[in-house]
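The complex appears here minus one protein chain, its other protein chains still in place.
Chain IDs A, B and C follow the sequence of writing; residue 1 opens each chain.
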Amino acid sequence: MSAAEQPWPRDGLFARLRAACAPEWRRYVEHDFVRELARGTLPERAFRHYLGQDYLFLIQFARAYALAVYKSSSLQDMRDGLAGLKAILDDEMSLHLRYCRSWGLSEADVEHLPEAPATLAYTRYVLETGMAGDLLDLRVALAPCIVGYGEIGWAMARDPATRRDANPYRDWIATYGGADYQAIALSAAAGLDRLWQERAGGGRFERLVRIFGEATRLEADFWQMGLSAG
Amino acid sequence: MSAAEQPWPRDGLFARLRAACAPEWRRYVEHDFVRELARGTLPERAFRHYLGQDYLFLIQFARAYALAVYKSSSLQDMRDGLAGLKAILDDEMSLHLRYCRSWGLSEADVEHLPEAPATLAYTRYVLETGMAGDLLDLRVALAPCIVGYGEIGWAMARDPATRRDANPYRDWIATYGGADYQAIALSAAAGLDRLWQERAGGGRFERLVRIFGEATRLEADFWQMGLSAG
Amino acid sequence: MSAAEQPWPRDGLFARLRAACAPEWRRYVEHDFVRELARGTLPERAFRHYLGQDYLFLIQFARAYALAVYKSSSLQDMRDGLAGLKAILDDEMSLHLRYCRSWGLSEADVEHLPEAPATLAYTRYVLETGMAGDLLDLRVALAPCIVGYGEIGWAMARDPATRRDANPYRDWIATYGGADYQAIALSAAAGLDRLWQERAGGGRFERLVRIFGEATRLEADFWQMGLSAG
Partner (left out) sequence: MSAAEQPWPRDGLFARLRAACAPEWRRYVEHDFVRELARGTLPERAFRHYLGQDYLFLIQFARAYALAVYKSSSLQDMRDGLAGLKAILDDEMSLHLRYCRSWGLSEADVEHLPEAPATLAYTRYVLETGMAGDLLDLRVALAPCIVGYGEIGWAMARDPATRRDANPYRDWIATYGGADYQAIALSAAAGLDRLWQERAGGGRFERLVRIFGEATRLEADFWQMGLSAG
């Protein structure tokens, strides 16, 4: 596939951050967990561990979206944050629990899981960085997850190496490679540019690179946590 | 009307806080702004000033509910906060703007109003107290507004002195005296008890009295701001 | 006195913010409270009320400096915040109490004062704006106080209309017009430029103008609170 078809913005803040953190980004989006999931060779135990932690992760990400609403200085920013918060608390969490059940994890199983160190490190880093900084810092800390899953899903859905038939993870691929999630991810990337215009300049880019790079490393650690449980 | 018919809880944290702040509470719920609104004698200029500031107030209260979601340590608390946030951002703000228009205030008028000192003092006190403390501190700071408007609306709807026909403020009275708002207010009062059980004890009551009393005084100042504009 | 002698920076962020809020700034630095204090005609009752509230104000400003340390992303910023925090908690509060005593206000008197609405509005606005935004937002919200008192003291110490002999407020004038406080104020103004370089750009200036303007209005309200008590 030619770069021209790649829908991910080649300009703008997200593209600049990704370029500035290229090695970390590659370790994240091309992690073995991702590769094996696409090929259907990921051990089910690894996926199940990831699924359970992803539920605990969602709870903290809902808190991060609530923080984004609190941190907003315009109604537009408040509504953007609320959309993410509702998506998680009203829809994704119950979808996630249903999906967990299809993998043999009951609601009770999932709710009593302790948070793995990788879950804890990533989610608290995002929340704390967002609280200490402003809305742009928070949105940049969220981007490797929100935009990154879109890029991973998009690439996976189009990669000839992806196993489509009888891949136990086809639902996951369909979700993140699907049009609905792609729209969410692109809108999050566009939102970063708007916030940059409104707030940032000067040496701020370097600080945002640090946040983006740290969050990307923590995302890769999250895959590794899953893979190591396999 | 006998006390027996009074639906407001006579036990529980809210009742104890109200009793501990009885003079401030009376100055708030029996403020001349309230009395004149019930009788339909409040100058329209006063009401219009209040309406505009109440819109700016709603924006900050939406942020306070978002903060409540962030501050939650259970899904139940997160969902309670989200319900309040959605109610404001998805419904009340557009209803409020429509109501403002019926009073001759356009959306542009309202959105460009500067925040009055009384609006600013009250809303930032609530947000800041909630951030410095925990979810119970935040909920106690919100209570004079959420539960108090219920008590005021309930009493007004039943008071023989209230003018019902041709009262220019009948919609306001119908809203806060109506069953929907009453349910919101009672549920907020019940939520305080749950949080107290979960978190508090010892000398905490005295600290909560300070918060409740301060927030009640600031609510009375908000009425006064309206009245003084009349 | 020619503008050339004016030590306040004519470039840089502080100068731009002051210029953008010129009417509010004038109402603050040329407030009747200030004028009468310089001439020694301010009613003592007004000054005493101001003094007591200023103590409560200091407590909240100590919290704001602590917030600045928390919000820092460099050791330099942390140390700057700590310097302000130590200055208040280790020195200024006891100096302030001693000064209060010389005005007939005992420590017990001062500690049991309720916060006036103007105190509450100003301090919570600063704290809340700083929490929602980043360190630059917080420092801009603090600037009308920290830098403004320097400008007021500087002008007062040099104004021929200032009464020097037998002015009951000569200590106040000596403090804020003195070299120590002037250095603090200039260093705070310089700090704003450093933070702007590190973080800001684009449309951020307009947002900072809103914060600076609001904080300046709230400072003028604080003088008015004193004056109205006279």
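A few notes on this one:
By our rule, a contact is a pair of C-beta atoms (placed from the backbone, for glycine too) under 8 Å apart; a residue touches a chain by one contact, two chains touch by 3 or more.
On a predicted model such as this, the values are computed, not experimentally measured, just so you know.
One chain is not displayed; in the complete assembly it touches the shown chains A, B, C.
Considering A:131, A:145 or A:208, the position touching the chain not shown turns out to be A:131 (whole complex).
Only one of C:10, C:45 or C:79 touches the absent chain when the whole complex is considered: C:79. Contact with the chain not shown here comes from a single listed residue; of B:14, B:50 or B:70, that residue is B:70.
Although one chain is not displayed, subunit B still touches it through residues 70-71, 73, 131-134, 137, 196-204, 207.
Along subunit C, the points of touch with the absent chain fall at residues 59, 62-63, 66-67, 69-70, 72, 75, 78-79, 81-82, 85-86, 89-90, 93. In the full complex, subunit A touches the omitted chain through residues 63, 115, 117-118, 120-121, 124-125, 127-128, 131-132, 214, 218, 221.
One rule holds for everything that comes next: only the chains that are shown with their structure count from here on.
Taking the CA centroid of subunit B as reference, the farthest chain centroid is that of A.
At the subunit B-subunit C interface, residue numbers used by both copies make up over half of all numbers present, so the two copies contact each other through mostly the same positions.
In this view the innermost chain, defined by its CA centroid being closest to the centroid of all protein CA atoms, is B. In terms of their C-alpha centroids, the spacing between subunit A and subunit C amounts to 43 Å. Once the centre of each chain is set as its mean CA position, subunit B and subunit C turn out to be 33 Å apart. Residue positions of subunit B touching 2 or more other chains, listed in rising order: 63.
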